[in-house]
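Note that this complex is displayed minus one protein chain, with the remaining chains in position.
This part shows chain A:
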């Protein structure tokens, strides 16, 4: 069934969107949240065969007991601090009881009324530089469920499936769930804000090094809550929670879609059903999942198998002191320091080259030159080879290359040849230049002789130039550059060509 949608602008005119996000971050610890089973979210364990990263607890075997992973607690505290949260003096695990075959104990160990981190704020920045403060309610620790694969249906979903397979590798992967407070005031920026928020969480998580944060792998998962309220109404409208949104672009699209869908229903006099909705990447639509109400009864109670988590305050302060610069602040600082335009800076960010350019600048290159190298020639070569640009060449070598250009020892073209040599493993730029004999020919008389020779060889071109068709000089320049094996400054050659043509 296809939903009716209201035009986005009209929807915004009539209703105010209120957003809320629950972002799950899989922590890349060595072992699982409550057991010594290897963690599939750790880089060493990617692509493990189903049900190979398990132990008695991962299967919920009788008699098995959970033990808190201290590394996961440290990661969670760091994340809480980076979100500007308070770290609880004492926090407790609780059991969330519900039956589902991917939940091995038929309860999930989570945190309920005593989360490890609470009351924070995350600054995000939209593409045009406007900033929002996103209020964080809490960040709590919990364990992931296993993974179900429904077999036999046309859609791969549970409806129509003949049977389902369960992989318990993921059961027990450490998660931090970050819950925002209701976000008001986003208005027509709501979809972009949603994307920017998830990007900000991803950047924070990456800067802390606590997760690979790859949405396509499920390291980072976002549930987007959207509700609308008519202009002038104080009370929040009924919300929906859209799940299965696994790219930042999808978050943006899903929020936009829900705004348009809910507006159409409300405008037609209908009511929004409080429910989970599933995002479909292929169709760009959401569909109704199970009804969800505040009356869902998970029969939470304090987990009797675990003691409260009471982090040593010295540890908290140690982790606070070790926090890296906030990604948003860092970007703002670098953009100002480098003097890039929005577009230039965005190019660098989108190519994930911020740290690389920063290192190149630190190695002595001018920011503009560093940017041009990385987003230009190196990006092109990386793309051809299907690898990351930053893996091709070191920032130090790029800075050295630029130094040779700036000093006049290399033309841009020669520098590109030198780069190829560096990538080919022939040594540093200086070494490649020496080995390949890449020197700019700066002997004027040699250039003049070469130009004269080329003009003599192409009298028709000479005539054209004399007739004022200056662009014809290209053919002569090409011939001269060829004779000089490319090691001449093309601009100077052009000057000489025009000079000699007019004299002869």
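As a working rule, contacts are C-beta pairs under 8 Å (C-beta built on N, C-alpha and C of every residue); 3 or more make two chains touch, one makes a residue touch a chain; residues count from 1.
Please note the rule applied: contacts and distances are computed from a predicted model.
A chain of this complex does not appear here, and its UniProt-recorded name among "Proteasome subunit beta", "Simple sugar transport system permease protein", "FAD binding domain-containing protein" or "Glutamyl-tRNA(Gln) amidotransferase subunit A" is "Glutamyl-tRNA(Gln) amidotransferase subunit A".
Which of A:9, A:282 or A:297 touches the hidden chain is settled by the complete complex: it is A:297. Checked against the full complex, the one of A:40, A:66 or A:191 touching the unshown chain is A:66.
By the touch definition given at the top, chain A reaches the unshown chain through residues 56, 59-68, 95, 97, 99, 101, 104-107, 164, 166, 295, 297, 299-301, 304-307.
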